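Apart from one protein chain that is not included, each protein chain of the complex appears where it belongs.
Think of it as A and B in the order they're written, each chain with its own count starting at 1.
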Amino acid sequence: MADSHATAVDTAVASPQLRHHFADMEQQKNAASLGMWLFLVTEIMFFGGMFCAYLVYRTKYFNAFAAGSQQLSIGMGAFNTAVLLISSLTVVLAVRAAQDGKRKQLVSYLVITVLLGLTFLGVKGVEYREKFEKHHVPGPTFQFTDTFDDNGKKIPVDAQHAQLFFSIYFVMTGMHALHMIIGCGLFTVLTVFAWKGHYSPGYYTPIENAGLYWHLVDIIWIYLFPLLYLISRHS
Amino acid sequence: MASAAIPANQSPKTNYLTNGYSLKSWLLTTDHKRIAILYLISITLFFFLGGFFAMLIRLELLTPQGDLMHADTYNKVFTMHGIIMVFFFLIPVVPAVLGNFLVPLMIGAKDLAFPRINLLSWYLYIIAGVLFLHCMLVGGVDTGWTFYPPFSTSASNTNVIEAGLAVFIAGFSSIFTGLNFIVTIHRMRAPGLTWNRLPLFIWANYATSVIMILGTPVVAITIILVAAERTLHLGIFDPKLGGDPLLFQHLFWFYSHPAVYIMILPSMGVISELIACFARKRIFGYNFVALSSIALAVFGFLVWAHHMFVSGMSLYAAMVFSFLSFSVGVPSAVKVFNWTATLYRGSISYATPMLYAFGFIGLFTIGGLTGLFLATLGIDVHVTDTYFVVAHFHYVMVGGVLMGFLGGMHFWWPKISGRMYPEAWAKLSALFVFVGFNLTFFPQFILGYVGMPRRYWQYPHEFQVLNVLSTAGASVLAVGYLLPMIYFLWSLRYGPIAEANPWNAAGLEWKAASPPTTFNFDETPVVTWEAYNYDEIDAKPQEVPVGR
Partner (left out) sequence: MSEHATSRGFYVALGISLLVLTAVTVGAAFVNLGPFNPVIALLIATIKATLVVLFFMHVKGASEKMTAAVVISGFFFLAILLVLSMADYLTRAWR
């Protein structure tokens, strides 16, 4: 009775993806979905620690944060936001294609998603390079000189806390980028599996769950963009 | 009713222990019971390692002058003791060993919802453990288990990053366990097993898992920030670089205060099972005990800054946190009062697990009430960082968690191993643990109250008598911990064969064989009875396959 997985699987419902300890596919799918959502909650709390740091320091050192924030490129930030939003759209269309069992459509949406993710990372890389060139990377080489706001008014320098802004900028966007890299890797693997026809209208949980992950990473950026780039331009 | 039960004397049948003997069959297993055993072995090793450091601390404190080790060594020794005991013993011990073994059995499931993630979580624990052992061998870490900056970020020249990384990975192990439990409890309950029929152990583990999922990620990112600060000179916590060290304390205690409920809640769940079984009664106020677990999980997140009253935080916030801290007393008291009320007119028997349950109630009450002292802003200022605090949290963590764990191990040992432990030795060691524990830690309340600070390797002469008492108690305690390990191992070979239900207890886990088969139940049980239906069980003793 207790000899192997194989017998348990064979005698169960015909679906080959049903694992032995579940009663049916419905239960398995619900379990996977709940598990994914709980994982997303851990991600929210993980980034939550950094959002807390941001909130505290922005309150304490608003002027330094404003000065630091002016140094970021709204153009690139907005472009990246658009890229991520479009990628979320392609992900949801991929899930839809998987539901319908349209393999080619699924594969192409997944490929577009990965490409959009890589675009985001590329733009992020350009932004990071600019920070290196302007010595805005925290550390011994950090420099922060007088800055001017949009009206040409001089903003007093508080280099120490401007460095704090860039510390938080790099930590938050860096962690976000790391999640993007993981997401791109994940979708690349799923693309291969989808190409090989692993998914069907009866079984597409991995696509759905990876999609949930991608949307969450998108949501985090939806908040990072205004917090880091936009809201400190006026006071 | 017991149609799903396996006839108890059908011993030649393959059980989870005899289902494969190769090393591979253990290391690649996805059976929750085998993973529980893997956890049991590895956590026990870490417990004795942490205990070794505790002995070094007590030996150093036997005499007032620092004669056994240097101050720097002593700093490392108490740090090792703290990190090992908190992150590698107390947090995983009950959920990962007893929870892993019992959650699927108690709810009539074949396994946890994600067996491979369960195995992954054990491997993460091992990776974290090996990393920490390596960190220890190459020189250790001396920040205290709390990693406070700026000491941890710029002053300490020990292996803070490696130790932090170990804690980070161990954190993921605990997140995966929690995630697994929540999904399992939601999705895999046997037909008829409604929420208010669940054993209280399940409720307790559910609440624990909630904390694991919500709290652990915050400490994970905090530790990453400390590591980033050390390597990349990002100034997030270091005041020299513009940061605020108090922010670290906020983020750290946002997890680490609820973490004490990760430790104690599962043990409380164990105690509920033990009290009901050995008083032969349904738990008094079942709903209140169940919901008090959830309440502890939620309130636990509202009180963290009582660890920071003297840190320089806002006085007004301190008052709010002091007030909120008292709220935790309510669900804790609900549990203690309900356990005591359960004993009223129960037919109490004094088997070893029940002795531990009694020990738990007494020690947890002392630990909890002194917690109210510490929640009181005015008193806390005086006893912060003294041995009063040390005694308080040892009463809760050791007096609570370990009593619960040992009680549970004795109670479920027949289920886990299929053998009975020697009752006389077990009673003796329970006595050792209780006496040794109180002798070790009660003097520390007095020491702290008269002003002995924690984390020093030497102390004025007038504190010596109480310190000697404490060290003497620690040696008795050590015997109390070694004995069970010896007789549990002994019983694996020589103990009497256990029946499926040696305690005549309620609960689905006792309807499976001892030890259970790999998939626990031959057919999924259907539950038509309330939890702890001891009046029904005792009214019809023939119902249970083999009585006593």
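Methods note: contacts are C-beta pairs under 8 Å (C-beta built on N, C-alpha and C of every residue); 3 or more make two chains touch, one makes a residue touch a chain.
These figures come from a predicted structure and were not determined experimentally.
Enquirer: Considering the whole complex, which of B:V218, B:V398 or B:M420 touches the chain not shown?
Expert: The single option touching the absent chain is B:V218.
Enquirer: From the listed residues B:I41, B:A155 or B:A317, report the one that touches the chain absent from this view.
Expert: B:A317
Enquirer: For the chain left off this view, which of B:F301, B:F326 or B:W490 is in contact with it?
Expert: Hidden-chain contact among the options goes to B:F301.
Enquirer: Using the document's definition of touch, tell me which of A:A23, A:L121, A:L186 or A:I231 contacts the absent chain.
Expert: Answering carefully, the residue with contact to the hidden chain is A:I231.
Enquirer: Residue by residue, what part of chain A touches the chain that was omitted?
Expert: 30, 33-34, 37-38, 40-41, 44-45, 48-49, 51-52, 55-56, 59-60, 74, 78, 81-82, 85-86, 88-89, 91-93, 96, 99-101, 150, 201-202, 211-212, 215-216, 218-219, 222-223, 225-227, 229-231, 233-235
Enquirer: Just checking the interface: what residues of chain B touch the absent partner chain?
Expert: 186, 214, 218, 246-247, 250-251, 254, 301-302, 304-305, 312-317, 320-321
Just so it is clear, only the chains that are shown with their structure count from here on.
Enquirer: Centroid from C-alpha atoms only, then distance chain A to chain B, rounded to Å. What do you get?
Expert: Using C-alpha averages as centres, the distance is 35 Å.
Enquirer: Considering the complex alone, what residue numbers of chain A touch chain B?
Expert: 1-3, 8, 19-23, 27, 30-31, 34-35, 38-39, 41-43, 45-50, 52-53, 56-57, 60-61, 138-140, 160-161, 163-164, 167-168, 170-171, 175
Enquirer: Within their complex, state which residues of chain B touch chain A.
Expert: Checking each residue of chain B against chain A gives 14-16, 19, 109-115, 117, 175, 179-180, 182-184, 186-188, 213-218, 220-222, 225, 228, 232-236, 241-244, 247, 250-251, 254, 517-519, 522, 524.
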